[in-house]
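Here the complex is missing a single protein chain, while all its other protein chains stay put.
Naming follows writing order (A and B), and every chain is counted from residue 1.
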Amino acid sequence: MVEYIFYALSVICIACALLVVFSKNPIHSVLYLILAFFAIAGHYVLLNAQFLAVVHIIVYAGAIMVLFLFVIMLLNLNAETEPHKNMLTKIMATVSGGLLLVTLVGSFRAAGQVEMVNLDNSNIGTIENLGKVLFNDFLLPFEISSVLFLSAMIGAVILGKKQLS
Amino acid sequence: MQSVNYIPIVLQLLVAGGFVTLAMTLTHVWGPKRKSAEKLENFECGIESQGNARMPFSIKYFLTAILFVLFDVEVIFLYPWAVNFKELGLFGFVEMLVFIAFLLLGFLYIIKKGALKWE
Partner (left out) sequence: MGIELLIFKSILVLVVFTITLTIAAYSTYGERKIAAFLQDRIGPNRAGPFGIFQPVADGGKMFLKEEIIPADASAFLFVLGPSLAMLTALMTGVVIPWGDTLTLNGVEYSLQITDLNIGVLYIFGVVSFGVYGIMIGGWSSNNKFSLLGAIRASAQMISYELAMGLSIVALIMTTGTLSIKEIVDQQATWHWNILYQPLGFLIFMICAFAECNRAPFDLAECETELVGGYHTEYSSMKLGFYLFAEYINMFISSALMASLYFGGYNFPFMNSLGLDQNMVTILGTVVFFGKVFFFIFFFMWIRWTIPRFRYDQLMRLGWQSLIPLAILNILLTGIFTMREELKNWLFN
């Protein structure tokens, strides 16, 4: 049963990811990306990582995609005024995309066969256990992340203010 | 296996989705259809519309959205801590005070720079 759900979710996820790339309308792309995120959240639920699943929805589908939509709406999205990309840009995009693919495939081949890990505790993904690990073992990265947030805030404000003046 | 608890959500999604589709179809089938070019023009504000709505808007909204993403992630970080608050004890509380201090520092910067002023 779980296996069938896994395959169904995977098919949805990959199909949506492809549609993100192939759809002409950027708003449709965003919507397909949201669907892909939901499929990934479904995978997390199957793995019993419920907190991660719901955070995935809140942060990616609920916050970052809203930002994407704002950006798309902020750009002047007239069909007539859409700039035509020249040939050089298209070739460069294909080459850099291809290089990324080669790197990914290469790293997967180098990693070799992944061993199945049997967890002795199936509740490892719950929010209680996650919190304990995060606030005891990974304390320093957690505190450093707050500095990262601070720099991101300052960057956002500086970029935004420059546009205003 | 806790994942079983998510089956009723799928049920609810089926019921809600079914209702939405059914209602949309019924209103499409039952409603009268007497369309004309004039009628299908945008209403906008009642007078003839100028240009179209695909236009840029204030960067303020965009800035609000970026800051929202950042703060949202920070709020999410607070949840695993809040659940374990009593077990982590005083040390955990101090840890979070440091985190919140950085958050407030950024917040003060945003306010001081007037990034959230709407006049």
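The definition used in the following text is that a residue touches a chain if its C-beta (ideal position, glycine included) is under 8 Å from a C-beta of that chain, and two chains touch if they have at least 3 such contacts.
Note that the structure is predicted; figures quoted are calculated from it, not measured.
Counting the whole complex, the residues of chain A in touch with the unshown chain are 25, 27, 31, 34, 50-51, 54-55, 57-58, 61-63, 66, 69-70, 73, 126-127.
Interface residues of chain B facing the missing partner chain: 2, 4-9, 11-13, 15-17, 19-21, 23-24, 26-28, 30-35, 37, 39-46, 49, 52-55, 57, 61, 64-65, 68, 71-72, 75-76, 78-79, 82-86, 89-90, 93, 96-97, 100, 103-104, 107, 111, 116-119.
As a convention for this text, only the chains that are shown with their structure count from here on.
Per-chain CA centroids place chain A at a distance of 17 Å from chain B. Residue ranges of chain A in contact with chain B, taken from their complex: 45-46, 48, 50-51, 55, 58-59, 62-64, 66-67, 70-71, 73-78, 122-123, 126-128, 130-132, 134-136, 139, 142-143, 145-147, 149-150, 152-154, 156-157, 160-161, 163-164. Listed in rising order, the residues of chain B touching chain A in the complex are 1-3, 6, 52, 54-57, 59-63, 65-70, 72-74, 76-77, 79-81, 83-84, 87-88, 92, 95, 98-99, 102-103, 105-106, 109-110, 113, 115.
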